[in-house]
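Coming up: chain A.
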Amino acid sequence: MIFAFFMSLLLLITIGGISHPSFQATCHTLLTGCCLMAGWNNALHVQITVLCIFMLLIITVISNLILRKQSFQRSLKSLFIGLLLVILAISLVIYILPPTLFRLEYGIVFSIILVEFFYSILSHTVGGQIVGMLCTLNALTLVIGLNSQIFAFVTLVILYSLFLISSIMIIQRLG
Partner candidate 1 sequence: MVVIYWLISLCIIGFHLLLFLIMAPWLMVFIKKLDGWIQGISTESFRHSFYRIRIDLSESIRILLYKTLSLKDYIFLVSLGLLCTLALLIPFYTTDMIIKGNSDFLFIITILVMIPVFNFFIVYHDTSLLSFKKFQHMMIQILLFLPTLLLIAMVCRMNVKSTELNYIIVFFHNSTRFMNIASCPLLISACSLFFLVLDMPDLSDIIQKDGFSREDKGILLYINSLQFLLWLSLIAFLLWPQSIALFNFQQESLTSWLLAAFFGLLAWCIKIIIECAVIALMRNFLFISKGVYKIGFATVLNFLAIIIYFAGLSGI
Partner candidate 2 sequence: MCSFVDVGLISSRKFILLKLPDYFPLYASLTGAFLTFLVLVFHIPTSLLFLSKLSIIYRVNFYLDGLTCFFLFIIFNISFLFLYYQKDLCKNKYFLVSYILSLSLILAGNLYFFTIVLALLFLMNYKNRQRNASLYWLILPCLLGFMSCIPVLMNNQQDLFYIVFSGKTSSLNLNYLIFFLVLPVCCLLGFFDFRGEEKNNLHAIFEDEKIYYTNIFKNLIGFYGLLRIFISFYNYNLSMIFIVLFEFIVVITALKASWFCLKVSNLFNRLRYLFILNNAISIQLIVILFLALYLQKTALLELNYIILFFSLFIQNHGFALVFLLNSLKEKINNSFFIDSLFFLGLLLSGFPPFAGFVLFWGNLQLGISLILNHYLFDMILALFFIGCNAVIYLFSLLGWVNLFLALYKNYNDRLTAIGSYFNFLLGYGKGIRIYLLSLFIFSVCPGIILYWTYGIKNNFPSIGKFHFFSFKSEQLHIAFTPVFSVFIFGMVVYVFFFIKKKYFIVSMDPQNNQFKISDRKKYKNYLDITRFEFGTKTILNVLKDNFSLDIHSYLFLRKKTEYLKIYKTIRLYKKKFNILIWEHEQATLFILILISLLSIGLLV
Partner candidate 3 sequence: MASVGDLAKILYWGCVIWPLVGAIGILSCHGQKAKIRCHIIVTIILIVITLLSVMIPNDFNFSILWNYDSFTGFLRVMIALGIIISTFLIKLWMPNRFITSGNEMKTLMNLIFFHVFVCVAMLAVAINNFFILLIFLYLLIFLLLIVCFINGGSEKVKSAWNYFRYILFFMIIALMGVFILALPIVQSYELLPKFGSFILVFGIIQAYGLFPVCTLFYRLVIQLPSLIGSVVLFVVPIVFLSLFVKLFQISGYQNPQLFLIGLNLLSFIIVVLKEKDDLFVLAPFLLIILTGLSAIFANSIEGIYCVCLFVIMLVIFAPLGYLLDKGNLSSVFKNWFKLALSAFPPFGIFYACSVLIAYLVLQLPWLGYSLLTLFFIRGYFLFRNSNYQFFSNEILTKEGYCLIGLIILPSIVLPILSQYWIFQIALQFVHK
């Protein structure tokens, strides 16, 4: 029940979004950490979930450092489109997934991925793009944290590291 509460809070943050990118990134990652902690008991391997949580903490620190001077703006149009995407994703997932599974949680994860990617496409500034992709990666960590396969975790770590390195280079070059 707490897990569902934290998931819904996470969804709110992704759609609403805070104007400052670094604040948005830190909130999103911290909330994913809380969700992981909430869903602790039905994870397959607890160690991987713990590793994911520590990784998320490191990433919040790094993303804060990177996105200091960045800025992006949210227009009403993107908000409405985000809402539409969320409804679409959740209804699709509910139609497909069987009732026994956490249909709502999977729907939320899938909608987060779609919304954030869409936001990263829409935003012209580099900060917005980076934050969008970071949030999609957080949603992925949520899935991997619960399903917990060691190789998947390794892939996640490398994806995060490569993305952050590239974002650093981009920020240096394009400001």
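Here is the rule we go by: a residue touches a chain if its C-beta (ideal position, glycine included) is under 8 Å from a C-beta of that chain, and two chains touch if they have at least 3 such contacts; residues count from 1.
Behind the choice of candidates: all candidates are chains of the complex that A comes from, given by their letters.
On a predicted model such as this, the values are computed, not experimentally measured, just so you know.
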- Which of 1, 2 or 3 touches chain A - same complex, any copy: 3
- Message: Using the touch definition from the top, list the residues of chain A that touch candidate 3 in their complex.
- Response: 95-98, 100-101, 109-110, 113, 117, 120, 129, 133, 136-137, 139-140, 143-144, 147, 149, 151-152, 154-155, 158-159, 162-163, 165-166, 169-170, 173-174
